Each structure stands twice: as structure tokens, then as C-alpha cells.
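For this view, one protein chain was removed and the others were kept in their places.
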Amino acid sequence: MSESVYKIIELVGSSPNSWEEAAKNAVQEAGKSLKNLRIAEIGKLDMKMEEGKIAAYRARVKVSFKYEGK
Amino acid sequence: MSESVYKIIELVGSSPNSWEEAAKNAVQEAGKSLKNLRIAEIGKLDMKMEEGKIAAYRARVKVSFKYEGK
Amino acid sequence: MSESVYKIIELVGSSPNSWEEAAKNAVQEAGKSLKNLRIAEIGKLDMKMEEGKIAAYRARVKVSFKYEGK
Amino acid sequence: MSESVYKIIELVGSSPNSWEEAAKNAVQEAGKSLKNLRIAEIGKLDMKMEEGKIAAYRARVKVSFKYEGK
Amino acid sequence: MSESVYKIIELVGSSPNSWEEAAKNAVQEAGKSLKNLRIAEIGKLDMKMEEGKIAAYRARVKVSFKYEGK
Amino acid sequence: MSESVYKIIELVGSSPNSWEEAAKNAVQEAGKSLKNLRIAEIGKLDMKMEEGKIAAYRARVKVSFKYEGK
Amino acid sequence: MSESVYKIIELVGSSPNSWEEAAKNAVQEAGKSLKNLRIAEIGKLDMKMEEGKIAAYRARVKVSFKYEGK
Amino acid sequence: MSESVYKIIELVGSSPNSWEEAAKNAVQEAGKSLKNLRIAEIGKLDMKMEEGKIAAYRARVKVSFKYEGK
Amino acid sequence: MSESVYKIIELVGSSPNSWEEAAKNAVQEAGKSLKNLRIAEIGKLDMKMEEGKIAAYRARVKVSFKYEGK
Amino acid sequence: MSESVYKIIELVGSSPNSWEEAAKNAVQEAGKSLKNLRIAEIGKLDMKMEEGKIAAYRARVKVSFKYEGK
Amino acid sequence: MSESVYKIIELVGSSPNSWEEAAKNAVQEAGKSLKNLRIAEIGKLDMKMEEGKIAAYRARVKVSFKYEGK
Partner (left out) sequence: MSESVYKIIELVGSSPNSWEEAAKNAVQEAGKSLKNLRIAEIGKLDMKMEEGKIAAYRARVKVSFKYEGK
């Protein structure tokens, strides 16, 4: 039914390999405790540098899911 | 007292009739478990289409309320 | 390890004296129940007026911390 | 003639019923003392909450009108 | 299948009564010649003034639909 | 009548002389096949460099015109 | 002295020839009744179309000047 | 009553010491001639340099107050 | 010659594997009916979720190409 | 070869006559010490006022050129 | 003379005490090797957290200064 309410949370996932994997890590972690994940929007991409090398690709992800109080 | 801390959460409400009703649905659902709701800002409006018709008007709402840990 | 997931929440702190103190109030309150706070980004500054005077400086703060489900 | 100068002012209207009415209240109030109102752009929508209920729908409106000094 | 391509077009609908109706007019007109309309995002709301009165509520709508060349 | 629907398209015009001429080139080209052009908004200005010289001033223009299906 | 307060107003100037002239018209009109005009920022450029031709180049200009109450 | 109309004006305050003081200067100056000042939003912060030193901290402030025609 | 006019259209491509592939799908589909594709800008990335899994990576792409009427 | 790296710098040019000339001044000055200038994007336009007159049209320009360390 | 060219660079200053001091640190460091610093715009404020405490207030500052090749 169309009147249900969704909540949006913002997560940061990271991966040594790619932004796709960074985003997947974030939504998988979220999926463990949240039901009905919908669209996941990418907000900002960056890279963490360590000693002149890329230590991690990171992606900010806004995930929406069914809201059931708090 | 003016030093209390507020938390902001982002919800998506929907309604078959109007964005006002969509926003109201979101804050009412939030109001069931949160106290001291204050200003509710509208972030983004859209419409869900189904078979060429508007199935729902949807509104993203940022609600602030008194923060009491997590 | 670099693949852990972080969550971002948005708080509003206030203070009668300065935006620095307003932001500090917000992160201190958050720090009571959250572990591993990292970067805290300032989103928006404003002032609450009461009877023609500044009652409080307020700061919106986005805090990221280790995500452990919901 | 096309070289006349317009001024833009920003108003906030409110209504217990809808954003359309909130915006209408703002432009009507402006229309009492300003001539030649043109396009009125909506900047931001929000809702004022009181005791868990929506006390008012509010709309920020940018109105342009013929500029005649100050 | 998930690899199909969508196109986004931007329309402006208007109505003497409400932004909901303005947006509905835009998507209905689009729906006459386009198939598979999906999400319709609202970009900007304004009002057309005529002789000090609101002549029309207008809504900019971004509609996405299945792309089949040009 | 105020309920007609408009479509917005985005063009890039260029000129060796000025951004005014670049924008004019864009709307003139559009005007050959489209009727009822209205407001043309400038989105972004840039310059194309060739061998250390400005080869062209370019202007992105959003033109709205009466929508008659596709 | 550095503690004086400035006010910013937003004007729309227009010209049949160029955006430079449109902006100049706006600040000249403002300069008739305001003293100490400072930086004038350009906010948005557009063109007014009439019968398929450019009727006017228009520029939104934010002008700051010394504030002396209202 | 919730249907009153507010006007928003934009001021620039400055201070040799801090942005808090710069913002306070702006709202105090405004408060001399305007009644019912409400929220004051900070838009942009900068610093005026003179001979390699900071001559003033400056804050752009949007103040809203009760609108009573012009 | 530098005075030709370009048109920009906005497409959404998707892929089960990566945003690079999603963007490639969009420009390939466009390339079948359009000539002289130039720069393709990425506007927004997201992911479509189905039953807790990533069903598709999606990319919004703005493609510019030579404009030849409509 | 497509894998070379470009650097972007931001300049402010000015001219008593036009924004085109202001931008040209900026890229010409840059061209004296930098090779392979490419696209120059315009970021912000303003005008410097002196004694109620326009003293200079100014343009912020982002210029990209081949990066060869620092 | 008004046709000189300025360059803008972006710095991040930090301080354990305030954003004012963080910004001052940035411009002082820049002032050691650059002449004719002008307006310094604040871009983004944040705080570095260490073990639940604010280790530093940080400010992004855009400084403009006379451009003399590279």
C-alpha cells in the first residue's frame, strides 16, 4: 500500500578495490538488520591515502527502508 | 534550556492525494515514537508512476527531535 | 581494517556563547552512546533570536561512527 | 519597455491547510504595497510542528516587482 | 531486464489550483506519446502572477521513460 | 490558456566573439523547428582553447517551448 | 571602520544588447537612491524571447550597500 | 496567529574578533528598526585582508521579521 | 567550425556489474541514432535493490551531440 | 595518449569593458607560463564598484593544463 | 590598475581552539610566500575527533592573491 513511510540513513562503505564494492559492503551490512531496502543513492566518493598509496575507495550511500518507529 | 541537542532524521512519506498529506503521514508515523518534534523541512518531492498514472505523491521530510542517546 | 562500515547522523547543538561550543555540545552528547566518532562536519550555522537578542548559536553537525546494525 | 529594473524580495507565508495557500498569503500581503508583481518562485517548504501536530505549512517565496528606488 | 536504457525529459505543467494538478497535467500530456513512465521528480515550483493575482501554479517535472532511439 | 505543457531542452551554442552571440546561435537554431520559445536560461559558460587562444565562447542554454508530444 | 553593517538586495536588470549592459542598468538604478554600493555579484543570466527573437538579455545582480535601518 | 507573513533580508556584519561578533553586529543593527526578529541563518563566512593581516571577520546573515508592507 | 549547436540529453544506463558498464550501455544505446557524441557527464549514481541484493548499478549520463532540429 | 594527468587552477581576470575580456585576460596571463591549456570554465561573475560606477567586470575562470609535478 | 589577474588557492587550517584561529593559521602560512592576499572565503568547517574528543577545529579557506605566472 502506497502510504507506508520510509526512513533514509547514510552509510559509508569502503573497499581496497572499487567504489562498487565499497557501496556493496555498506548495503550488505545494513541489510543484516533492516528489511525492505530500496534505492541506494551514492552521495560522495573519495579515497583514503596511506603512505602515498590508495588504502581504500570509499562511497557514501543513502539507503531507504521501511520505517517501523525509531 | 537552550543547550539541549537535537537529532535530525530523514523520512519519505507518500499519499495518493497530495504532498501535504504525504508529509503529514511521515511526521505522524515519526510522532508515535519520538517526542518534541520541531520544524519539519521538505527536501524533495516526486511522484511514483504506475501504468501511466500517478500512484503516489511522495515527500522527503527532515524531522528534528530531542536527542536522548542513539 | 579498511572495510568496516560507518554511519552518519545529523545533530543540532546549541550554545549561548559560540558555534564552537554548540558543535562541542552536539558531539559530546553523541559520544556518550556511540563509539569511534570520527570526522564531524559542520552543515549549517544559525542563531535563535528571543526578544531581539541572540538566545543561542546553533550548529548542524554530521557525525560518523562505526556502524553495528541499526 | 525592456530596460526597466526589477527587485526581488523573499517572503515566508504560512497556512494551516496547504503550501499553495501559504504562498498565496505571502503574495497577497506583498501585493497590497507593491505594484507589478511578476513571477513568484518557491524556495523552500517546511512545516511548523506544535505538540506533535502540524501547526502550519510554510513556503518561502521570492517575488519580483518593478523597482522604484529603495 | 535491468540493462535497458531510460531517457529523462523535463516538462513544465501548470494549473490554476495546485502544484499537484500542475504536475499531473505534465505527466498526463507526456503519457500520451511515451510508454513506461517511471518516477517523476519535481524540480522547481513557481507561480505566474497576472494583475496581482495567481494565474497559475507551475511545476517543473523530470520524467523518465524507456529510451528507444532519439 | 494556462494549463498547456512546456518542454525544456538544453543546448550549447558557441561563438568566436561573445557569450551573447553564443546563446543567440543556440536559440536561433532551436527556433527553426520549435514554436513558442519562451524564457532561455543560461546554465554554464566556458571557453574552448586552441593553441593557447580562445577558439570559442560557449553557453549552455535551457530553452522552453510548447510541448506537442515527444 | 570595519564594524559597519551592509545590506544585500537582489535586482534584475535587462538590455537588448548584452548582459554587461543589463547589469549596469540594475546598478545605476540602485545607485540613484543608495550610497556606498560595493561588490555586485551576478546570480543568474537569462534571455527573454518574443516571437522567436531575443527581446532582452537579463542579469540578476546582488548589490551590497551601507545599511542604515530598513 | 500562524498566517502572518515574514520577510527575509540579507545583511553582512563584520568584527575584528570573531564570526559570532560579526553576526551579532548585523542582527543588532537590524533590531533597531525591525520588530519580531526570528531565526537568523548564516549564509557565508569570509575574512577581509589588509596588508597581510585579517582586518575583519565577516558573516552574511539572513534575518526574518514580521512583514508590514514594503 | 566552431559555431555549430549541440544538444544535451540525459539518459539512465544500468548494469549488474559496474557503473562504468552502466554508463557505457547508455552511450551505446544513444550512439545508434545520434551522431557526433561528445563529452558524456555523469550526473548521479545509485543502485537498485531487489530482495536485499544489488540488482543493478545505475548511472545518469548527460550526452551532448550535434543538434539538427528537434 | 589518454592517460596523462591535468591540473585545474582558478584565476580571476578583470576588464573595464566586458566579462569576455576579463576571462581572456586571465587565460592569456596563464598561457605565458603554462602549456596545453584546455577548456576554461567560468565559475562566477561579478562587478567591482567604485564611487557608484562599475570599475571592472570580473570573471572567475578554471583553467586546466597538463600536469608536470607541482 | 584593474586588469591584473588573481589566482585562488584552497588551504585547510586547523586549531585546537576555534575556527577563527584555524582560518588565521591558514592565511598566515600563505602570507609568508604570497603577496597581496585579498579576500579569504571560508568553504567548509569540520572537526577532527580523537578518542571521543575534539582534537582540532578545521577551516577550508580560499585565498586570492596576485598571479605572477605559475
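Per-chain numbering from 1; labels A, B, C, D, E, F, G, H, I, J and K assigned in written order.
The criterion applied here is as follows: contacts are C-beta pairs under 8 Å (C-beta built on N, C-alpha and C of every residue); 3 or more make two chains touch, one makes a residue touch a chain.
Quick caveat: nothing in here was measured; it's all calculated off a predicted structure.
*Asks:* Check the options I:I8, I:A40 or I:A56 and report the residue that touches the missing chain.
*Replies:* I:A40
*Asks:* Touching the absent chain: which residues on subunit K qualify?
*Replies:* Against the missing chain, subunit K presents residues 9-16, 25-26, 29-30, 32-34, 48, 55-56, 60.
*Asks:* Kindly note down the residues of subunit A that lie in touch with the hidden chain.
*Replies:* Residues of subunit A in contact with the hidden chain: 17-19, 44-49, 52, 54, 57.
*Asks:* Even though one chain is hidden, which residues of subunit J still touch it in the full complex?
*Replies:* Those residues of subunit J that touch the unshown chain are 2-9, 64, 67, 69-70.
The working rule: only the chains that are shown with their structure count from here on.
*Asks:* Touching subunit B and subunit H alike: which chains?
*Replies:* Both-contact set = C, D.
*Asks:* How far, in degrees, do you have to turn subunit C to put its CA atoms on top of subunit G, rounded to the nearest 5?
*Replies:* It works out to 120 degrees.
*Asks:* Between subunit I and subunit K, tell me the centre distance in angstrom, where each centre is the average of that chain's C-alpha atoms.
*Replies:* 38
*Asks:* Where the CA atoms of subunit E average out and where those of subunit G average out, how many Å apart are those spots?
*Replies:* Each chain reduced to its C-alpha mean, subunit E and subunit G end up 32 Å apart.
*Asks:* Quick one: which residues in subunit C touch 2 or more of the other chains?
*Replies:* Residues 18-19, 48 of subunit C each touch two or more of the other chains.
*Asks:* For this structure, give each pair of chains that are touching.
*Replies:* Every touching chain pair, ordered by label, is A-B, A-C, A-I, B-C, B-D, B-E, C-H, C-K, D-E, D-G, D-H, E-F, E-I, F-G, F-I, F-J, G-H, G-J, H-K, J-K.
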